[in-house]
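Note that one protein chain is taken out, while the other chains of the complex remain in position.
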Amino acid sequence: MVTLLYFAGLRESLGCSREQVSLPSATATVSSLVDHLRSRDGRWTEAFAPGKTWRVAVNQRMAELATPVKPGDEVAFFPPVTGG
Amino acid sequence: MVTLLYFAGLRESLGCSREQVSLPSATATVSSLVDHLRSRDGRWTEAFAPGKTWRVAVNQRMAELATPVKPGDEVAFFPPVTGG
Amino acid sequence: MPVVRVQAEDFDVGRELEALTRGRHEVGAVASFVGLVRDANHGSRVSGMTLEHYPGMTERALEEICAQAHARWQLAETLVIHRVGPLVPGDRIVLVVVAGAHRGEAFEACEFIMDFLKTRAPFWKKEDTPEGGRWVDARSTDDTAAERWKNPQKP
Partner (left out) sequence: MPVVRVQAEDFDVGRELEALTRGRHEVGAVASFVGLVRDANHGSRVSGMTLEHYPGMTERALEEICAQAHARWQLAETLVIHRVGPLVPGDRIVLVVVAGAHRGEAFEACEFIMDFLKTRAPFWKKEDTPEGGRWVDARSTDDTAAERWKNPQKP
C-alpha cells in the first residue's frame, strides 16, 4: 500500500485529500501509478488526462514520472506551487 | 570668491575644512582651481599631487576636472566615498 | 544556519532581523524580502486569500533551498518564515532574510531563495474575488527566474 495525498485545486477536483492504494505492480513508478489512477473513475481520468499540469512528490521530495514508488511511500499530487 | 570644503582624510591632511578663495581667472574650471591650489603651499601641493585620488563636487553635485566654477559656487574636495 | 518557520501567525520583521544578527559582528550585510497580499490580481479585486501547504514537505523543501544557498555562497545566516491559512490584503505572507559579510552575496542568496521558494516549496494560494474563490495559477516568469540559477555565474 502507498499513501496518496492531494492538495489545492487537485484535492478539490478529486474530492479527496488522502487515500491508501495498492501499487499496480511490484516495480511501480510515478508513471505506472498515475496510469493506474487514471483508469479508476471519471474524476481521476480527468484530473490526470494528458495535457493536465500537475506535480508529484515522493516521500516529501519533488519527483518525476520515472521516480520509483514502493510500498509504504507517501506520494503527493498537486498543482504547480504558488507560494511566496 | 568661491567656498571650498574639504572632507574626511583630505580635510585632515590639509588641516582645513572650509575656506574662501578668489578664483584664479574669470573662466575657471575645477582643473584651473586645482592648479591654483596646488601652487599655494606644501600641504596643498601634496594633497593634489599627480596620482593622488580625490573627488570633487560643485554646488553639491559630483563634478569633473572640466566642470566650470564661477563666483559664489561651493566646491568640495574629498576622497572616494565609503558609506553604506 | 538555516532557520525555517511555517506558521499562521504574523511576524515582526525588525525583531527577526535583530535576533538573526545579534552578537554576530562578522555580519555586514542583511538582505531581506517581505511578500505582501495584494488587493488585485489578473484584473480582479482580491478581498483575501487562503494559503494551503503540505505540512512536513514544506519545511523540508525550505530547509533544502536554504542549504543550497549556504553551499553556493559564504553566508552567516538564512531565515525563511512563511504564513499559511487565511490572509487579507496588506498582510505579510513571507519573510526571507540572508545575513553575510558582504552585500553582493546577501542580495543574490536572498533572491535565489525566493526564486526557489516560488517554484519548489509546496504552498498554494486560493484568492477570494467577486467571482468567487480562485486558485492562483503558477506564473511562467517564476520558472524563468528559478532557471537562471542553473548557470553557475551570476545571472
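Some points to look at:
Labels A, B and C are assigned to the chains in the order they are written; within every chain, residues are numbered from 1.
Just so it is clear, a residue touches a chain if its C-beta (ideal position, glycine included) is under 8 Å from a C-beta of that chain, and two chains touch if they have at least 3 such contacts.
Just so you know, these numbers come straight off a predicted model, no measurement behind them.
With respect to the full assembly, the chain omitted from this view is in touch with B, C.
The missing chain lies against chain C, touching residues 12-15, 17-18, 21-40, 89-90, 101, 103-104, 106-107, 110-111, 114, 141, 145, 154-155.
Interface residues of chain B facing the missing partner chain: 5, 7-9, 12, 57, 60-62, 76, 78-84.
Going forward, only the chains that are shown with their structure count from here on.
Chain centres here are Cα averages; for chain B and chain C they lie 48 Å apart.
If each chain is reduced to the centroid of its CA atoms, chain A and chain C end up 26 Å from each other.
Mean C-alpha position of chain A lies 72 Å from that of chain B.
Residues of chain A in contact with at least two other chains: none.
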